[in-house]
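A single protein chain has been omitted; all remaining protein chains appear in their positions.
We just call them A, B and C in the order they show up, numbering each chain from 1.
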Amino acid sequence: MSQPFRRPSGGRIDRSRPLAVTFNGKRLEGFAGDTVASMLIASGQHLAGRSFKYHRPRGILSHGSDEPSALLSVDWRADRGPGYRDPNNRASVVEARDGLVVNTQNHWPSLETDIGAVNDLLSPVFVAGFYYKTFMWPRKFWDRVYEPVIRKAAGLGEAPDVKDADRYSNRHAHCDVLVVGAGPAGLAAALAASADGTKRVILADEGSEPGGALLNDTTATIDGRPAKEWVAGAVATLDARENVVILPRTTAFGYYNHNHVCMVERISDHRADAPEGLARERLWQVRAGEVVLATGSHERPLVFENNDRPGIMLAESVRAYLNRWAVLPGNELVVVTSSASAYRTALDAKAAGMRVSIVDIRLEADCGPEFAAAKDAGITVRSGHTVIRALGKKRVTGLVVSPIGRDGTIGEKTTLACDCVAMSGGWTPSVHLFSQSRGKLRFDVELDAFVPGTSAQAERSAGACRGVYDLTEVIADGAKAGGGELAPEATASFTGFQPVRVLPTDADASKVKAFVDFQNDVTAKDIRLAVREGFESIEHVKRYTTTGMATDQGKTSNMNALGLVAGILDRPLPAVGTTTFRPPYTPVSFGALIGPARDELFDPVRKTPIDPWAEANGAVFEPVALWRRAKYFPRVGEDMHAAVARETRAVRTHVGIFDASTLGKIEVIGPDAAEFMNRIYTNAWTKLKTGGCRYGLMLREDGFVYDDGVVARLAEDRFHVTTTTGGAPRVMRHMEDYLQTEWPDLDVFLTSITEQWAVIALQGPNARKVLDPFVTDIDLTEAAFPHMTVKTGYVCGVPCRLFRVSFTGELGFEVNVPADYGEAVWKTLYEEGQKHGITPYGTEAMHVLRAEVGYVVVGQETDGTVTPDDLGLSGLVSKVKPDFVGKRSLTRPDMIAAGRRQLVGLLTKTPDEVLDEGAQVVDDPAQPIPMKMIGHVTSSYASSNCGRSIAMAMIDAGRERIGETVFVTTPAGFTEAVISNAVFYDVKGETADA
Amino acid sequence: MLERNLARRAPTVSPLVSEASVTVRPLDPQGRLAFRIKPAALAGRGTIDGFDLTGAINSRTSPEADSGMRTALRLGPDEWMLITAADEVDERCEAISAALTGVPHSLVDVSHRDVGFSVEGPGADVVVNAGCPIDLAAKAFPAGSATRTILGKAEIVLARLAADRFTVTTWRTFAPYVQGFLVEATRS
Amino acid sequence: MRRFSLKSLLQEAASGHQGWERQWRAPEPKKEYDVVIVGGGGHGLATAYYLASVHGVTNVAVLERGWIGGGNTGRNTTIVRSNYLFDESAGLYEHAMKLWEGLSQELNYNVMFSQRGVLMLAHNHHDVVSFKRHVYANRLNGIDNEWLSPEECKAYCPPLSISPDLRYPVLGGALQRRGGTARHDAVAWGYARGADARGVDIIQNCEVLGLKRHPDGSVAGVETSRGTIGAKRVGVVAAGHTGVVMGRFGLRMPVESVPLQALVSEPVKPVFPCVVMSNAVHAYISQSDKGELVIGAGTDQYVSYSQQGGIQIINHTLDAICELFPQFGRMRMLRSWGGIVDVTPDRSPILGKTPIEGLFVNCGWGTGGFKATPGSGHVFAHTLATGEPHKINAPFSLDRFKTGRLIDEAAAAAVAH
């Protein structure tokens, strides 16, 4: 397509840099500086999409981010393969560049011929909320028949179907003053705030260049110079100041607590030359001392029949396309307005060579100086007129207008032929961010708008976003908000408007489709229906009709909807309520919000020092909290079952080596360390000798088991505490909490040493033999180094804390060495162990081994509702200590009630049947549903050492029921099992407890 | 001691390089001691074993002249991270303990727990701010500052040595993530 | 009440829909009611509806501070399921599920209950065991819930990534096929319309300021911003504001109110067939009839009545969503919002008597109240009508915080619900 509607000169486009994009498979030409919308208009193409519900032809309504209609699917980098396409892009903000592939949405088979448009004919049925009233019969038909049809019809574009191929980045920033919006108010504010050089200022604007509405303006002057020169001067000044950061293409979308403002910067989408790998967008998380909101205002459409026809645009947008992009939105323009500002459009269009007339809803007497200006320019103005309807379908072809009589009667109708309509119903300050900041809005009757009232944070609004429209005042207001003063001489603006909700008409209001919300296809009659049905709060109206809920978040529709409801109810507008604005101001990509947090940077993967060896030796890993742990080490041809059977046998017959580095470790130091331990754990610590170890059990204050682990006393005032892998951070916090808030008098310090030490467990009868050659200064004999003791010394020449402990029941050592040496020590021991049948084992074998000897795992046997006694561990609960965390709760009535679930073993009748972990237990599988469940399986394994399956379970009063037969659920039904003690394996030879 | 027979292996931080102006480089091993003492118990001792403990909370004190590199990062009212040469940890521990005989305190060797990176070059602060939400302006976080904070989803200790030079220290298992995060940030 | 049907819709279409009447009246409050319900959300309106329809108690007022359904009813991610672990919870939520299944017809209001299935993903061994425990318990309680392999999860939810390279690979999932979503606003409106038609007064913009009591201490009525209203019994169903209302009545409650955030994407054509919940990575997602991806995030960590949380919560949730569904990275967040949820120590609701005779409370639903709406209303109506709890809600007493007989679904399953 060529550019028949491109003006021969002017505009903020670079005619030396032509470009082309692909639109619905056709070539569309334009210049650097164009948007896709301006290119469409240049080519004469106004039809740009189909509407959400009725599939009506839609054009381009606006020139900015408030565009509700012209939504496109854009493939930003079609040349780089898939992964760069996304739907619902507003044509008015997609900056044109070579290589863009854009397509219209929501039609079949084509934009021009859309079968879905049949909905438009059915629209008498498809009114607001019609779906609440039908589709109820037959009952099963909703999700099977009706809903799929509705869903298919709904939605806008097609979601991407492959992984996003772009990168995104994140930036936390701080400043003294954040200015949002780089129109005249924002520029003035930034100039003032940055003047003395002491304040860090960030100036952000969603547009591609600073200037705001002045970019649309070719006639305004400031201090005698064209406004664009003033803009250029201001930008140059700001650019030169080191304390200022100017961010174009950066939308402040969320105003959160304590002046935390989030913005998205578009980095690469507009650049044809963007190198691959350049981030697409950047999320700015700005913490600002003060925020100046200079976010401008939105023009209101007028509501009349067929006001959605392509070619009908907002008046300021027509002006923007004429001046900024040098395109003619048509040849024959009718300006329909109740606002003075639209006269500027008429004048500019006239100057650009369009045939122009004005239809003003206002009476001549209510107009300002704009009226005479139009007359002087030779433009016909029909004041006191209304629009009855627009003609045309895929493009407006005319307007039926009529004078409004004194009593509101509709006079004789005239048809004005046209191919473009510029409409303006006045202005709505953009108070979104102010409202998000929790500032209180105030309704200003003069301005017919909600404006910022009381601020809730360190924030000021300036310019049009608080209803200041005259250019001179806007600049002064901005400067004031920036902490300075400016009194420029600017040309007077045409300001003021008369609020009009729905244009007067003599048509049957119940039949007429006059759109309030363009994207969601909400008409004035929908809103009337909602009110008729008792939906009077604006929130109810919104939800019932969906007005204001579209991707433009009601920027163009909210005030018209509110005003209409207020008018019907005959209430003052604020009494109907205003909608609260929620982030984001404009839609924000998930990619920008997650930033770098994807793939490897999604969540840290914590790997032990021995992990490289495990990986090299074919380990299968599993995630445990943030860690990855070796689960088992399969040999060729082995599945998990076979590998685990081999690993567990090796531990009981020879020796196994296990990476226990993930265990949480805390060093507890201080003269009051033992007293602190007494208060935190259920058992007593005072009598534990230096060099001794003890298993410790920790409760929450509510009496339920919280964590456990072996604790070693390294010195009178020093304990080495271990915790579960997943529990380490919360145990540390729990301890610090009590220490700092309840017992600040105790002289105790906590240090996390989880990652200081690599922990290598050697378990099995040959454990000592493996270790012996590498220990010179520790006597490893049973007599010198009995079970549950600890010694420090050297292993392989490396400083070591050597624990004689066991989580398998076998002879066991846990070798703690500084983490950097972990892998080397492991390898050394592993090599030596070859002589002794050493076998590396993973977490699965570890679980089996501990279950064989009846050791519980907190988090597996326990679930936050289990007491020590439930686990059969009441012996670990001191009866003597006056207090410890959780003690008091253990005597609450329900904690000592009979029949609580208790830990027992379960042995299946068929020895090789392995129960499902999580399976439920019943006494009688033949009972009717709902069945009485008496317990559940917590751990279950095939035990090679026991020659059968074993399981642990929590069973109601289980310890009294040992020997009884119960029934356990299986995927297919039930199986029989006998309740047993939760100890299944009798350790032979030198055992842990020898 | 047979120690030298064994390879000391830091976590698998990859030799990621970036063509950006900011470089992210793993630091050589250092001796690190987590030192805790209630300020009152210091009883006026300003320096212990050459470590200057007089710095304000969230500051870093390092006697420039001292080649022994005895740096103290004050991370909390009663908490310091003492940095010394990797092979001097035992000596330092003994000396400090001796100086504080009878005074409740805690001294724990965490040399192997932590891994450090330097982030250096024009715009280093911007790279750190890609994931660290604190204010790094010269006024708010001047050279000589040090604090525990967050980088993305990892906890770090951040110290500023000069306007464009930081060290980022993290627990060893978070080191690959932190390194990856910083290198990724240099690309923007 | 004018019946809704295709026939009535077509009739009205022919006449420009001029004949529809108000869905509920806007009455002035009477001097006295048999029952006053404080709180016009889904639970309160359902309570009123069942009081009238099941118990014949029609002299009932629902007092709403703002507009009905404006609290958590209209702010949640509309997930409905009943696959709870403990018998008590399963009983309550399954009771609700059965009511959901006929609700549109019962109310003559299409609440768009869509049994699209709720799939809860297991990402680690703990999840697997926990979900299987649920599956088995549900089976024995007559509640559908089944265990799916990763491949079966993928087949049920094709957009899901089950790549073993995921940070937290999908090890399987628990699927409740009868679970799904409903149209939240319609639930409030449908109950309101049904209750109104049976004589219940729904009074909006009426804030309850205090409790009026007889000399013997029992309930006499409530003080409101629209005057004193007498009542024989008062039921407080004020969700996040329960603590505030009960505070005005002189009672402390074991609840804390925290912000809970959610968001929707821009609408797209059908791309997501069911509801997926992933507790390990804190993300819930479904697609609305309108085409928006509806995504539930977590709670903020502090008490707040602000309906606004921090963006880090949203970011964290979207991290997880894009990890599981990498193709959604280019989707855009259209709207985010917060609700105020009242959370009890055991994450189970409180439904029953209070220390004040004649005063009853229904609160503490935390992040999962929407799904219980019909059941909650049904048993609370029983409680208000008879003065005694229904056997289904008897375990959910205030007393449990004294005895320690908690119903700790959260602890037992590590499942947000």
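Here, contacts are C-beta pairs under 8 Å (C-beta built on N, C-alpha and C of every residue); 3 or more make two chains touch, one makes a residue touch a chain.
Note that contacts and distances are computed from a predicted model.
S.K.: Have a look at "Sarcosine oxidase subunit delta family protein", "Sugar ABC transporter ATP-binding protein", "NADH-quinone oxidoreductase subunit K" or "RnfA-Nqr electron transport subunit" and point out the UniProt protein name belonging to the hidden chain.
M.R.: UniProt lists the chain left out of the view as "Sarcosine oxidase subunit delta family protein".
S.K.: Quick one: which shown chains sit in contact with the chain that's not drawn?
M.R.: A, B, C
S.K.: Who touches the missing chain here, A:219, A:740, A:927 or A:965?
M.R.: A:740
S.K.: With respect to the chain omitted from the figure, which of C:39, C:243, C:358 or C:374 is a touching residue?
M.R.: C:243
S.K.: Looking at C:11, C:149 or C:301, which makes contact with the chain not pictured?
M.R.: From the options C:11, C:149 or C:301, the contact with the absent chain belongs to C:301.
S.K.: Can you work out which residue in B:69, B:137 or B:150 touches the chain that's missing from view?
M.R.: B:150
S.K.: Since one chain has been left out of the picture, which residues of chain B touch it in the full complex?
M.R.: Within chain B, the residues that touch the unshown chain are 57-58, 75-77, 79, 133-134, 147-150, 155.
S.K.: With the missing chain put back, which residues of chain C would touch it? List them for me.
M.R.: 241, 243-244, 247, 252-257, 301-306, 308, 310-312, 344-345, 401-404
S.K.: Which chain A residues would touch the chain omitted from the figure, given the whole complex?
M.R.: 172, 176, 256-260, 285, 287-290, 438, 455-458, 701-702, 733, 736-737, 740-742, 744, 882-883, 887-889, 891-893
Keep in mind that, in the parts below, only the chains that are shown with their structure count from here on.
S.K.: If you average the CA atoms of chain B and of chain C, how many Å lie between those two points?
M.R.: Distance between chain centres, rounded to whole Å: 49 Å.
S.K.: Averaging over Cα atoms per chain, report the distance between chain A and chain B in Å.
M.R.: The separation of the two C-alpha centroids amounts to 33 Å.
S.K.: Scan chain B for residues touching two or more other chains and write them down.
M.R.: none
S.K.: Going through chain A residue by residue, note those that touch at least 2 other chains and give them in order.
M.R.: 285, 597, 603, 605, in rising order.
S.K.: Inside the complex, what are the residues of chain A that reach chain C?
M.R.: Residues of chain A touching chain C: 52, 84-88, 124-125, 127, 130-137, 139, 142-143, 147-148, 150-152, 154-164, 166, 254, 256-257, 260, 262, 285, 438, 508, 510-511, 525, 529, 532-537, 539-540, 543-544, 546, 549, 551, 553, 582-584, 587-591, 593-595, 597-598, 602-603, 605, 622-624, 702-704, 859-860, 863-865, 889, 892-895, 916-920, 922, 929-931, 933, 936, 938, 969, 971.
S.K.: In the complex formed with chain A, which residues of chain B make contact?
M.R.: Chain B reaches chain A through residues 1-12, 29, 34, 36-38, 78, 104-114, 126, 129-137, 140, 152-154, 171-174, 176-177, 180-181, 184-185, 187-188.
S.K.: Which of the residues in chain C end up touching chain A in this complex?
M.R.: 4-6, 8-10, 13-18, 20-26, 66-67, 69-70, 74, 87, 91, 101-102, 104-105, 108-110, 112-116, 123-126, 128-137, 139-142, 147, 167-169, 180, 183, 185-186, 189-190, 204, 265-271, 287, 289-291, 306, 308, 310-311, 314-315, 318-319, 321-323, 326-337, 345, 400, 402-406, 408, 410-413
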